[in-house]
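Only one protein chain is missing from this complex, and each of the others stays in its spot.
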Amino acid sequence: MSPALSPAALPTPENLALTELFVPAAALFVVLAIMLFYRAVAGPTTQDRLLAVNVLGTNTVVILALLSVGLDEPWFLDVALVYALLNFLMAIAISKFTVERGGVL
Amino acid sequence: MAAKRVLVPLSDTVTVRQTVGYAVRAALEETDTVEFHLVAALPYDAAVPEGRSLTEDAEQLLTRTENWVEEDVDDTDATVEIETAVVGTNEYLFGPRDFAEVFEAYATSHDIDRIVLDPEYQPGQTAQLIQPLEREFDALGLPYEEAPVDRPARHERLIGGGTERFDQLFATFWISYGFYLILGDPTYPFDLVTGAAVAGIVSISLAYVTFTFPLGRLRSPLRTVRFALYIPYLLYEIVKANLAISVVILRPSMPIEPVLTRVNARVRGGLPLLALANSITLTPGTLTVRADDQRLIVHTLIPGARDDLFDGALERAVRFVFHGRSGARIPTPRERDDTEIIGGDDV
């Protein structure tokens, strides 16, 4: 990878534009996430909602990662990592509770 | 008096000799004409490479036990017939239910009166089978008895011997330490010390939960390397499937054709099955709905994805990861007739 990207690198036009790409991209991902809300609200079954929320969660992880570059906040990636694990746990836990004997895995 | 027919399922254990001895004694106490059916069940079928060596082992075991029965019968004046058989050669036996069904089929076709079980019965390299097998026999209504044997003191099977224990601790320690240092800073002494402490606690408390199987010192690193080779291949498959699905979804007519299929995968054990089921789900177009033993119920969305599934490329790749290149040379699920299209109600 190019060494030009260390924080000390000169603010070349490309370099400036590079981080500026990420905030609009994150905004577009948010639009997609809002579209997914329709499925999360409309259902019709619990599993549909769960699936939509799960995809939304993955979207959120991506948005967090994009923002960490776009806003230059590296610790957003830690949040994203924890969120990814929580997202998984949530999906497993809820699908376990919807089944009588709890045997989804 | 009618001849008594006794079925003895055999596997190579420390107590197999005693079990055979007991079966002979108990049967001869009741009648003088006995038919012994010595049966070895094979977990793998002959089509997969590891099945062939097992078949030879089983045949050797059968000859040995046949001699034992003749020995035991020699000093009595009973009439004894011995029959040996290897069953399950054209199937892939997985759980206790499969074994119980095979034995039940044998018992009904040969009109068996009694089954004598070896308390250490353990076909294949998997964990002990005797208790779940007995439960399955109960459920099927088969009369069985367990041979009373003196068994040598057994060490804790799950944990294994000293070196096995050490290997598990060692692997868990370095994996968790490495993970800690990736998240932390490997050049910062504080992180090095706390990481070692945390990894120590984790490995001592969780090593036997993490690795429920013995680690091979050569095999496990080799599997890791082969897994690294598998990832680019999986990515290639994912990209291919993604493009196919995208085309279908974006077409205004959306020509999907959802079909539920059942595939019997030739993949054994927790980790390989997890790898296969997850790879199938990761590939858009195929979704594992259920994984009961090696029977996977897969929901497929488009015909192309279904064909890929039936061609078993992912299955072969997973077998390559866990069994090496020779293990990957197996017929496709379609060729072995292990695929089936099922209705939506059979979930």
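Going by the order they are written in, the chains are A and B; count residues from 1 in each one.
The criterion applied here is as follows: contacts are C-beta pairs under 8 Å (C-beta built on N, C-alpha and C of every residue); 3 or more make two chains touch, one makes a residue touch a chain.
Keep in mind that, in the parts below, contacts and distances are computed from a predicted model.
Student: When you check the chain that is not on display against UniProt, which of "CoB--CoM heterodisulfide reductase iron-sulfur subunit A", "Monovalent cation/proton antiporter, MnhG/PhaG subunit", "SAM-dependent MTase RsmB/NOP-type domain-containing protein" or "YeeE/YedE family protein" does it turn out to be?
Tutor: "Monovalent cation/proton antiporter, MnhG/PhaG subunit"
Student: If the hidden chain were put back, which of B:Glu30, B:Glu70, B:Asp111 or B:Glu257 would touch it?
Tutor: B:Glu257
Student: Can you list where subunit B touches the absent chain?
Tutor: Looking at subunit B, the ones touching the missing chain are residues 182-183, 185, 238-239, 242, 245-246, 249-250, 252-260, 274, 277-279, 281-291, 297, 299, 301-303, 306-307, 310, 341, 343-345, 347.
Student: In the full complex, which bits of subunit A touch the chain not displayed? Write them out.
Tutor: Contact residues on subunit A toward the absent chain are 1-6, 12, 14-15, 17-19, 21-22, 25, 28-29, 32, 35-36, 38-39, 45-48, 50-52, 54-55, 58-59, 61-62, 65-66, 68-69, 74, 77-78, 80-81, 84-85, 87-88, 91-92, 95-96, 98-100, 103-105.
Keep this in mind: only the chains that are shown with their structure count from here on.
Student: So, what's the distance in Å between the C-alpha centres of subunit B and subunit A?
Tutor: About 38 Å, centre to centre.
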